[in-house]
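Yeah, one chain of the complex is gone here, protein chain that is, but the others are all in their spots.
By letter and in written order, the chains are A and B; residue numbering begins at 1 in each of them.
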Amino acid sequence: MRPIANTRSAAGIPTGRLAVWWVLASEIVIFGGILASYIMNRLSHDWWADYAANTSTPIGAFNTFVLLTSSLSAVLAHAAAERGDGKLAARRLLYTIAGGGVFLCVKAYEWTMEISHGFTISANGFWSFYYTAAGVHASHVIAGMILMAFVARDAAKNAELHRVELVGIYWHFVDVVWIFLFPLLYIAK
Amino acid sequence: MADHAHEEHSEQHYIRIWAILLALLVVSILGPMLEIQAVTLVTAFGIALVKAYLVVKHFMHLNVQPQYVTYLLATALVFMLLLFAGTAPDVMKWEGQHWSKPANERPASDAGGSHH
Partner (left out) sequence: MATAEVTEHHDDHGHHDEGFVKKYLWSTDHKMICFQYMFTGIAMGLLGGFMAYAFRMQLAFPGASVPGWGGVTPADYNSLVTNHGTIMIFWVAMPVLIAAFGNYLIPLMTGCDDMVFPKVNRLSFQIFLLSAIVLLASFFVEGGGFGGAWTAYPPLSSKPEYSLTPLGSSLWLVAVGLEFIAFLLGGINFVTTTMNARAKGMRLYDIPIVVWFIVIASILFMASVGPLVAGAIMLLFNQNLGTGFFDPDKGGDPVLWQHLFWFFGHPEVYVVLLPAIGITAEIITTFARKKLFAYKTVLNTAIATGVLSFTVWAHHQFVAGIDPRMANVFTISTLLISVPVAEMIFVYIATLYGGKITLNTPMLWALSFIFEFMIGGVTGIFLGASGSDIYFHDTYFVLAHFHYTFFPIAIIGSFAGITYWFPKMTGKMMNDTLGKLHFWITIITFNLIFIPLFVLGAAGQHRRIYNYEHFPDLAGGWMQDLRVLATVALLVMLAAQVIFFFNVFISLRNGKKAGNNPWKANSLEWVAPSPPGHGNFAELPNCYRGPYEYSHPDREDDYWPQNEPA
């Protein structure tokens, strides 16, 4: 059913991967809009540092560790897919999905603690940005986990192995966003 | 050349990069303990840049894509700088000739900051 158009590559790069890069370009400006708004507000409200002091660096650091490690298993899945080992690639993608699951559970615990201390999304500007930025990021984690489940299902049957790399690129991007959110929300105090 | 490409994609290579990323993470956590703001900025954001560079280069393989992919992503980033440059002068300003933002002063007591 795939059209011939899909198999051409006049731009010197497979169509699927080209599309993923375009998706990432459009995601950069979405996160860029939130982060630019946050940074200009943060710079003009120096006392937001006091609010930021209530975020938990250990939890944020643990989640960074989880995401970095899930990225490792995603790239290892890509390596397995390159060798044509779909079963191994699928298993490694499942590890990545599990990493995303741990990330979300930790996030849920963290937010529950903060909300129970009165740091709700409407408490003040800092907490509004905190929940909005991390929430938009978390929604990307969920989307990535769902996509990865479909790719892993196919990869286990040795089908559509090139998609292992594509979903991996997306996952690494979500990781990179978190690499910047971590200092912005947790470390700068 | 083929050997090099093979090495770049080998599993040990990825694990090595991951180890470097974790080491950088530890540095970025320890940085603020020196309590020098300049050092914190470098360990927080400088290291974030290095980490992002490592992930983009070694995990996303941006360096082996056609050059225009890099330009594409860089252009998106430049547009965000442009947005910041055009917007910040207004958003970061609290008062003008006939106006001010009274709510934009440090609150005396605030639910969001009182629980240290």
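Please note the rule applied: a residue touches a chain if its C-beta (ideal position, glycine included) is under 8 Å from a C-beta of that chain, and two chains touch if they have at least 3 such contacts.
These numbers come from a predicted model, not from an experiment.
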Chain A residues touching the chain left out here are 1-6, 8-11, 13, 15, 18-19, 22-23, 25-34, 36-37, 41, 45, 121-122, 124-125, 128-129, 132, 136
Using the document's contact rule, name the residues of chain B that touch the chain not shown here. 75-76, 79-80, 82-83, 86-87, 89-91, 93, 96, 99, 101-104
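Convention: only the chains that are shown with their structure count from here on.
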Between chain A and chain B, what's the gap in Å when you average each chain's C-alpha atoms? 14
Which stretch or stretches of chain B touch chain A in the complex? 9-11, 14-15, 18, 21-22, 25, 28-29, 31-32, 40-41, 43-45, 47-48, 51-52, 55-56, 58-60, 65-66, 69, 72-73, 75-77, 79-80, 83-84, 87-88, 91-92, 94, 104, 106-107, 110-113, 115-116
Tell me, which parts of chain A touch chain B in their complex? 11-13, 17, 21-22, 24-26, 28-29, 32-33, 35-37, 39-41, 43-45, 47, 50-51, 53-54, 57, 61, 64-65, 68-69, 71-72, 74-76, 79, 82, 117-119, 123-124, 126-127, 168-169, 172-173, 175-176, 179-180, 182-183, 187-189
